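Only a single protein chain was left out; the remaining protein chains are all shown in position.
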Amino acid sequence: MSQTAEHEASNETSEHVREIGHDEFDPIGTLTLIGIYFLILVFLWFFMYFVEFLGNDPTVVSGTLVFLATGARSA
Amino acid sequence: MNIHTYEKLWLVAAMVLIVGFIATITYGSVGLGITMVGDQQDTVEPTELDDERFSDPRVAQVGENEYEAYVTAQMFSFQPDPIEVPEDSEVTFYVTSRDVIHSFSLVGTNVNTMVIPGEVAEMTVEFDEPDEYGVVCNEYCGPNHHNMEGMVYVVPEDEFDLTELDAEAPGEVETGDDIDVTATVENRLLDPIETTVTLEIGNETVSEDVTIDGGETDETTFTVDSAQLGEGDHEWTVTVDDHTDSWTVTVADELEDDDADDDADEESNENTDAGDDADDGENGTEDETDTDETESDASGGDGE
Partner (left out) sequence: MTNTYIESFPAEAKVVRAAFYSSFLALAIGGLFGIIQTLHRTGYYRFMDSADYYTVLTAHGVLLAITFTIFFLVGVFTWATTTSLDRPVEDIRFTWAWYGLMVVGTVLTAIPIFAGFTDSEMSASVLFTFYAPLQGHPLFYFGLVLFVVGTWLAGVDWFRSWWAWKQEHPDKRIPLPTFMVLTTTLMWYIATLGVAAAILLFLLPWSLGLVESVNPLLTRTLFWFFGHPVVYFWLMPAYMMWYVMLPKISGGKLFSDPLARVVFVLFLILSVPTGIHHQYLDPGIAEGFKFIAMTNTMFLLLPSLLTAFTVVASMEHGARQRGGTGYLGWLKALPWRDPVFAGMALAGLMFAAAGFSGMINAGMNINYLVHNTFWVVGHFHLTVGTAVALTFMAVTYWFLPQVTGKALWNRSVALGQVVLWFVGMTFMSNAMHRGGLLGIPRRTAEPQYDGFEFEAAVGSVGELDAQIALGGALLTLSLVLFFANVVGTALNSRSDDLPANEYADTLSGPSDAPLVLDNLKLWTAIAIVLVIFAYSFPLLSIIERGGLFGPELTELPVHIGLGLEYLWATTISTVTTASETVVALGAEVNW
């Protein structure tokens, strides 16, 4: 019931082969996984924005700003 | 509070992501000029829509390559449909609803807006190449929502005009009288156009070259001698570029009384006579059926 109850070894934790305390635990596996996730996110973001979105012309623009940004595109 | 070094690292990475996302979007807005549908337009009365734009949904030219499209969405259609604009143009759509919430979304593009009654969505779009786009309503608007669709055609420069043609002639004349066919041609472009107004009647074809200034309306009247046509029904068609208007004139020995019967209605020769036409269709004469077809052809042509 309370958190301490857990120490009275329930059958689910019996598969423990070792006890790892707070200071010994180094979540390097998590860092690896989440690093991969980060890279996927960055890649997909750029892909979605610059390929899928900007490639999906035409897009809603305000004429003057585009004019400023791209020189004389909409002459 | 102690946070593990790796988690601190991840915290930083997460912030980089977040700031990076915001930066990309800002670049899109500021650098590329991508503009959100906003509150630029004043509100309107959805049930009336009697302002100059939405009382007559259409495409209008406002600058050399600049057009405005006034579009209304209503259960379960868009007006005008199709919408036709030229290539290499900058088109500003003004879209509003007459009833519930719809959307106006050009399939396969980033042109997409909610259409909310009372509000006017403004979107400026550049069309470079000739193309055609389907339009869907992607907001549920009632039991036939899935049938709500339209088209946008981006046509080559030389195929594009904003010409309005309306031709009139009496429905019935007495043999020997002149038939005046008047073609009213409005050029809604800013630049003048040179074109030819052609009338086909019986097996006669007459035409006249006209130059119409931007925003001007030209009236051309062709006078035909009814005696030459002879007694009976004669179909006539006025053509300007790919716009046509067509009707039938009856040449009779003696004009019947106005209040006589069904036939009398035919005197009115406005294209709004669809009802009369249908009546005649029921009578089932070959001739009339032909007329029907021609008329629907003509109105199809008008639309495009």
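Chains: A and B, in written order; residue numbering restarts at 1 for each.
Everything that follows uses one rule, which is that a contact is a pair of C-beta atoms (placed from the backbone, for glycine too) under 8 Å apart; a residue touches a chain by one contact, two chains touch by 3 or more.
It should be emphasised that the depicted structure is a prediction, and the values quoted were computed from it without experimental measurement.
Student: List the neighbours, among the chains on screen, of the chain that has been left out.
Tutor: Counted over the whole complex, the chain not pictured touches A, B.
Student: Hey, which of B:G28, B:P80 or B:P130 is the one touching the hidden chain?
Tutor: Going through B:G28, B:P80 or B:P130 one by one, B:G28 is the residue touching the chain not shown.
Student: Taking the entire complex into account, which one of B:E68, B:E84, B:E119 or B:D245 touches the absent chain?
Tutor: Of these options, the touching residue for the absent chain is B:E119.
Student: Just the residue numbers, please: which parts of chain A touch the chain that's not shown?
Tutor: 1-7, 10-13, 15-22, 25, 27-30, 32-34, 37, 40-41, 44-45, 48-49, 52-53, 56, 59-60, 65
Student: Quickly run down the residues of chain B that touch the omitted chain.
Tutor: 1-4, 6-7, 10-11, 14-15, 17-18, 21-22, 24-31, 34-39, 41-47, 95, 99-101, 103, 105, 107-122, 132-134, 136-147, 149-151
Please note the rule applied: only the chains that are shown with their structure count from here on.
Student: So in the complex, the part of chain A that touches chain B is made up of which residues?
Tutor: 26-28, 30-31, 34, 38, 41-42, 45, 49, 53-54, 56-66, 68-69, 74
Student: Spell out the residues on chain B that touch chain A in their complex, using ranges where they run on.
Tutor: 4, 6-7, 9-10, 13, 17, 20-21, 24, 28, 30-37, 65-66, 90, 106, 108-111, 113, 123-128
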